[in-house]
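The complex appears here without one of its protein chains, the remainder shown in place.
Here the chain labels run A, B, C, D, E, F, G, H, I, J and K in written order, and each chain numbers its own residues starting at 1.
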Amino acid sequence: MKLFIINGPNLNLIGKRETNIYGKQSFDDYFINLIKKYPDIDFGYFQTNSEGEIIDKLQSKDFSEDGIILNAGAYTHTSIAIADTIAGIKTPVIEVHISNIFRRESFRHKSFIAPFCKGCISGFGLNSYRLAVEYFLLKSK
Amino acid sequence: MKLFIINGPNLNLIGKRETNIYGKQSFDDYFINLIKKYPDIDFGYFQTNSEGEIIDKLQSKDFSEDGIILNAGAYTHTSIAIADTIAGIKTPVIEVHISNIFRRESFRHKSFIAPFCKGCISGFGLNSYRLAVEYFLLKSK
Amino acid sequence: MKLFIINGPNLNLIGKRETNIYGKQSFDDYFINLIKKYPDIDFGYFQTNSEGEIIDKLQSKDFSEDGIILNAGAYTHTSIAIADTIAGIKTPVIEVHISNIFRRESFRHKSFIAPFCKGCISGFGLNSYRLAVEYFLLKSK
Amino acid sequence: MKLFIINGPNLNLIGKRETNIYGKQSFDDYFINLIKKYPDIDFGYFQTNSEGEIIDKLQSKDFSEDGIILNAGAYTHTSIAIADTIAGIKTPVIEVHISNIFRRESFRHKSFIAPFCKGCISGFGLNSYRLAVEYFLLKSK
Amino acid sequence: MKLFIINGPNLNLIGKRETNIYGKQSFDDYFINLIKKYPDIDFGYFQTNSEGEIIDKLQSKDFSEDGIILNAGAYTHTSIAIADTIAGIKTPVIEVHISNIFRRESFRHKSFIAPFCKGCISGFGLNSYRLAVEYFLLKSK
Amino acid sequence: MKLFIINGPNLNLIGKRETNIYGKQSFDDYFINLIKKYPDIDFGYFQTNSEGEIIDKLQSKDFSEDGIILNAGAYTHTSIAIADTIAGIKTPVIEVHISNIFRRESFRHKSFIAPFCKGCISGFGLNSYRLAVEYFLLKSK
Amino acid sequence: MKLFIINGPNLNLIGKRETNIYGKQSFDDYFINLIKKYPDIDFGYFQTNSEGEIIDKLQSKDFSEDGIILNAGAYTHTSIAIADTIAGIKTPVIEVHISNIFRRESFRHKSFIAPFCKGCISGFGLNSYRLAVEYFLLKSK
Amino acid sequence: MKLFIINGPNLNLIGKRETNIYGKQSFDDYFINLIKKYPDIDFGYFQTNSEGEIIDKLQSKDFSEDGIILNAGAYTHTSIAIADTIAGIKTPVIEVHISNIFRRESFRHKSFIAPFCKGCISGFGLNSYRLAVEYFLLKSK
Amino acid sequence: MKLFIINGPNLNLIGKRETNIYGKQSFDDYFINLIKKYPDIDFGYFQTNSEGEIIDKLQSKDFSEDGIILNAGAYTHTSIAIADTIAGIKTPVIEVHISNIFRRESFRHKSFIAPFCKGCISGFGLNSYRLAVEYFLLKSK
Amino acid sequence: MKLFIINGPNLNLIGKRETNIYGKQSFDDYFINLIKKYPDIDFGYFQTNSEGEIIDKLQSKDFSEDGIILNAGAYTHTSIAIADTIAGIKTPVIEVHISNIFRRESFRHKSFIAPFCKGCISGFGLNSYRLAVEYFLLKSK
Amino acid sequence: MKLFIINGPNLNLIGKRETNIYGKQSFDDYFINLIKKYPDIDFGYFQTNSEGEIIDKLQSKDFSEDGIILNAGAYTHTSIAIADTIAGIKTPVIEVHISNIFRRESFRHKSFIAPFCKGCISGFGLNSYRLAVEYFLLKSK
Partner (left out) sequence: MKLFIINGPNLNLIGKRETNIYGKQSFDDYFINLIKKYPDIDFGYFQTNSEGEIIDKLQSKDFSEDGIILNAGAYTHTSIAIADTIAGIKTPVIEVHISNIFRRESFRHKSFIAPFCKGCISGFGLNSYRLAVEYFLLKSK
């Protein structure tokens, strides 16, 4: 099984700043653990601060992956363009969030991409990614 | 580990009606499978169509469980009272939804309970419950 | 033909209080007249102030009735849960109101259940119920 | 008893176009059947696509009829002028709709005329007109 | 000086119905008095229930009158088309209302035509028309 | 007949600044002309930039005047307090505006005081005051 | 004098959880003190998490009490049905809140029941109930 | 190929008034040029200020034309009735506007008819009509 | 104990006008009775129609009083400035209203000052002030 | 004549995915046909998924082209930045859309760029581009 | 150069209360330092809690100053009257705020005066005033 993780803007800062909120583990470290936990899964990973590059990557990964795990960061709440891409590709996409976005400012309660994703997992810290992996494992059985 | 599942209004109809949407498996059958899959977890289960009884059950299960998995059904979108109960109890509560609520009518996009839950899992069919169980397993390690 | 009437909150007060608005006839008296008027119809009747019990009754009466006449009272304007039940059952449901709800406060103009009912009859006093009966008679011919 | 039916814009297309929605019976055919069903009622009928002509007809029919059955079509949702006319005349007016307007676009959920009509009947197909007739019969007894 | 008065929908009912609100004087009687009061003014008058005919009349009266006094009735609150006509013609138009529209339903507080009229006079009963006449006299001096 | 004119904030600037909009005549000069035009009327006049002083003056002038002409300036759009005063006093109050407030920013379209005034006259320049005087003359006959 | 206190959802948790907010005194303890303070008043008390049971109790207590003190908890903000009951009964109802609801989330600023209650007292902790008692004492003198 | 052009309210004023905005060419002159430019097309043309007559014409031209070019003027923004007609007829309708409606007042940004038209062309002056003709030519090839 | 009562705009009219609503007792008379009822309390009183003077008084009374009872009248609904003052001073302020503001126009349902006051008492007539006094007595014990 | 076509996000997917909606022709194929159809026009073409690159290209193409045809895709509805660029450059820009955006989700009805474009063409499939070309041809004559 | 500083409601409390937010320096002390820092500037200063007095002062200082620095406090968000004054006077006005108003309640994000001021400086503590002074210095060079 091939799974690809795409992280959007500012998610490269995790573990480095605002550690009281996001904890002290960087996503790179977390990703290494993830690979170890699931030796049978072929993982890929990409982070960018650019809306356009998320679209480019989603398009290029279509057909080559069994599933995409997307944390679009703040673009979740503003990008119709990313939503359109998800609607246009065949590979199932799962929306994940580290924090519980419904506890935060009201402009974070709106997700443009949610209607086009398979499902949404939010609020479980970095474990949100792992639950998404578990879903793909469940589905593939 | 003790986990308690609470299902709200109309979730007793799953597998019996609108099977094109929700599939042919009833929640009772699914629950039996869940118990078998996780022999080390002590599961409890309760379904009601009454907002007040959801509150009663949440209050009575506080302190006696390690986690609560709540699918409040339509009360998700209208009940401040259930939200207050979740805020008032100590046991962590996970909000789950079978369908992707963001693909449906706009009045289903608002969740009063989300800000007070640990996290939210929606759109994965009955697997949403299982991902919630997985989270409690991950956390307990 | 079997028809079941469900009355929601405060409709047990009709004929007892606010008689200047609702008249001096209680629903119980009206119901007796209705039975006499239509000797060939097998009527059932249930009143409750509880949202959950309306849902319970709608679910239990599915398949056993030819039609349901529902005056959900104030839950008309707030209950997505009752709306979901109507959407989930097979028996046709007609929404009735004694008063013209569009002459009253703006929060009474919104009906969550209307989109899922066969049709709506409002403003004809207790005759609203009788017109609903007439519809089922017309349809059954 | 004299009853007058007024049909607003596009209701002359019924039975001719969009027959999958509105059925294959034209209103003219339906009207002939209605006359036959109620030989003791003196029916009149008028259709127009013009807002002003609905107002003209409502004004001219005041005092000469026992009741008016009005399907204002799309003007239901936009015409304060027709609402004012209904408020100004003495003859009771019943608002009818063939389709369940609450299942359709949200701009059809607002009725400017409803607060000024005796009552509203919607969603019963062409039978909506007949239920209105039944009401006038009930009232006249 | 030539002045033309245009009355919109339902203003032909004044003095005939709802006399507790609008008084017992019809506009026709009022108009005769107006002519007598101002023998030097050449008055014209037109009433219609049709939005389109108000537009037709406004267009045809442009250039031939010194001023137009318009009570567009309910079209005041819904007609962008009449507003466009006023914007397009040269003759100054004064908006008048018999009742104080700001004491009534909120949908009557919006006037589409007001921004394009010279000014607005509302709430003075039939005297609103006379104050409009006085303005044209003041201006012509 | 005794009439009192109250001018609100910034109306003391008329004729002095923004003369392209309001003309070169100050309200003081206009007021002198008004007195001359109507020798039989006993006029009073007060200008203030303070919301509280408008209320004080309205209260103190009640019973001693036959009518009050109020241009509340920007307080028209923000002051519920002035509206309450007008509702509480017996002397009829007419709302006047020099400019056509409906041609300006949308926050100027709302008048808190309009529902409690006898009527409203706007858009006729300083002649708006004179039309208000004319109304009191008409009414006194 | 007979007074009845009705407490809505989650008010049975007071003094047990979130003691930093609500203090360490349970309502049961408070109620015992209240009875002692006013030996001449015949107090009754009922708590429920169910909207329908609040309605049942309000209806059954009508005519048998001199006053009802209602803390509807979160149903304050969502229940039109409870509002209708208060409107329909004769016994005066006072709305009380322990916390200052206007300092909290905006969805708590709306009270459906307030327009139908005699008055509202909020923000005084458990003393809010006592002030309501004082009002009934003042009124009864 | 047969094409029919329908122009709504105030479009008869083009070239006569507000020539700084709409230019000095009347639609009649433009129409003559259009006929000359496309000798193989059988053109028809109708202008009215009445909403009802636009509906009448749309209904009567159905089946007899290959395409309809509609500039509904201000009714674009207010008429659900015209929208219903377009939805009900078979002949494809193209919405055109002379000016760029998105540069004007916000109430002109909403088009009730757009969802039911084949497409929309706005902002190209009288050339908007010609582009619509070009579309029908392209489609017919 | 020292308590200071501040009354805002138009509250000097109580007992003098609109006596059908507010009763025939002036606040001055009520205040004399209040002083007699509570001989141990040192009362002060101030009324003004000016927003600024309410702020001045609140600032000057800080530190010198044990409590302030504020009926800000219409400024309740419009004054952020008074709200800021209450937030800035140390003396607890109680918001009182004579009428039930939630039964009145919707613009009276919003209180800018409520979040910064200790609590709110509304709807008990002049007794609202007395209940506020009772609270300060309860608290001081 | 030199014309430049800019396509925004996801428009590179046309003809490849969702072919039931957009048809089986890719834009590249369409573009080749376009070049052949208009041999006298010097066409350029650019596609990007990045908002910033659309701005870069619009800026760089100013002065060097006679016209720009822009399908900004989803950025149409969210990008004030692209709107600012169009406002800032001299070359006329035409907004085109393949689908009828007014038939789709309401968030697609808003165009930030429309007020700054020469005009808008939507709903004609790939022919929307060709109609834009036709406009530039008409204008250049 | 002559500069005049106007401070609105509650700004006299700075340095005295809520010192954790605003610091321990009073504006009077700050003002003395400001005078010392810029010996060549002729400063004036005025503080009031009254909206009307801000207007009076702005009007009286027009023509006599080179610039006005205005911190209108809470009136920033509610006063159209002050906005009108700024629009009417010639002397440039700069809006300053001590705190970052965009971090606070949403009703503080709206400034009625901003569109009429030269510019806005907020969030720099008392240094906001000094930056305004720097602007006038820059401009005068």
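The rule is short, and it goes like this: a residue touches a chain if its C-beta (ideal position, glycine included) is under 8 Å from a C-beta of that chain, and two chains touch if they have at least 3 such contacts.
Since the structure is predicted, the reported quantities are computational estimates derived from the model, not experimental observations.
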* **Touch criterion as defined above, residue of J:50, J:111 or J:127 at the omitted chain** => J:50
* Structure fact -> Note that chain K touches the absent chain at residues 100, 102-103, 109-111, 114-115, 117-124, 127-128, 130-131, 134-135, 138-139
* Asked: Contacts of chain J with the missing chain: which residues?
  -> 50-53, 55-56, 59, 78-81, 83-85, 87-90, 112
* Residues belonging to chain A that touch the chain removed from view -> 8-10, 12-13, 17-18, 48-53, 73-75, 77-78, 107-108
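Following the convention adopted for this analysis, only the chains that are shown with their structure count from here on.
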* Would you mind pulling out the distance in Å between where the CA atoms of chain C average out and where those of chain I do? => 47
* Please set out, as single numbers or ranges, the residues of chain I touching at least two other chains. => 50-53, 78
* Contact pairs between chains, per stated definition -> A-B, A-J, B-C, B-G, C-D, C-G, D-E, D-H, E-F, E-H, F-I, F-K, G-I, H-J, I-K
